[in-house]
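Pasting a structure here, questions to come.
Only a single protein chain was left out; the remaining protein chains are all shown in position.
Entry: chain A
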Amino acid sequence: MQLPFGDYLVGNSLYPLALDLFIPTIVFFFFGASYRVFRYFAVYKKPFIPYATSVMRETSSTEKVKKLVDTFANSSKVGMKRKPVTTAAGLLMHLSLIVIIFLLAQHMVFWAYYIPPYKILFPFAIPESSADGALAFTLATSPYTSTSYPFVHDIWGPLTIILNGQYITYILMILLGIYLGHKFHALAEGLTLRSGDWWFFLLLYIDIILGFLATSHIPNSVVYYDDLLGAHIIVAEVLIATLPFTRGFHMFEFYLGKVREWYFMTYRRGEK
């Protein structure tokens, strides 16, 4: 089978299947997301505001903006004070995930294929491994194949020796391992855990491992590579398709919750 990307023949692997499934995944995701959003509208009730205050509540616009930033930062601020280890692990995990998903060079090509304006971010691309990063920096090589976007000319410079897919994936695997430990601890304590949490978490963990194996060529064979890469994409697709039904949806709702908190606690409370 011929792939949409150039002349590379991949044969009978999971890879073409994965690519074929991408659009249906997105459709499925939008369907689920619409269902989730629709439910909010279906049960919406206009809040009743008894009166605005005339006493000591004026908040200046600058103050309101400052409080908006505080609203988003408060969780980490308190967490660092009272639960430093899990909070730090959580923050670093999110940061690593964002970097890997959106800035790993390979991922960027994928995103840019479906969303062309994504190309603007190409200078921020991070290389696959520490060796790539070092080579790009020390030798400043240009790619052998002609490409209009020479990834080796990123803006990270020597940072790519540590800021690369390989190291960040190690960090992610460790941090998600800590999370897994956290979950088993909760299980042992008899605290409630939900299947939706496990589902999202396990898919994510498996996906990271598959991506790591594929990019590291373990085991080292083209057929395996195609299958691993295909499996990596398929697992990601299952994850995306089920996102509206799992905790994964927090990547969108996070903003909703915090802005709502700010609106009711700062903006409206401060109105005169």
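Operating definition for what follows: a contact is a pair of C-beta atoms (placed from the backbone, for glycine too) under 8 Å apart; a residue touches a chain by one contact, two chains touch by 3 or more; residues count from 1.
Rule of thumb we're sticking to: contacts and distances are computed from a predicted model.
Pick from "Sulfhydrogenase 1 subunit delta", "ABC transporter permease", "4Fe-4S ferredoxin-type domain-containing protein" or "Ni/Fe hydrogenase subunit alpha" the UniProt protein name of the chain that isn't shown here.
Per the UniProt record, the undisplayed chain of the complex is "4Fe-4S ferredoxin-type domain-containing protein".
Sort through A:65, A:78, A:98 or A:121 and give me the one touching the missing partner chain.
Result: among the candidates, A:78 touches the missing chain.
Pick out the residues on chain A that sit against the missing chain.
36, 39-41, 43-45, 48, 50-51, 53-57, 71, 74-76, 78-79, 81-83, 86-87, 90, 182, 186, 189-197, 245, 247, 249-250, 253-254, 256-258, 260-261, 265, 269-270
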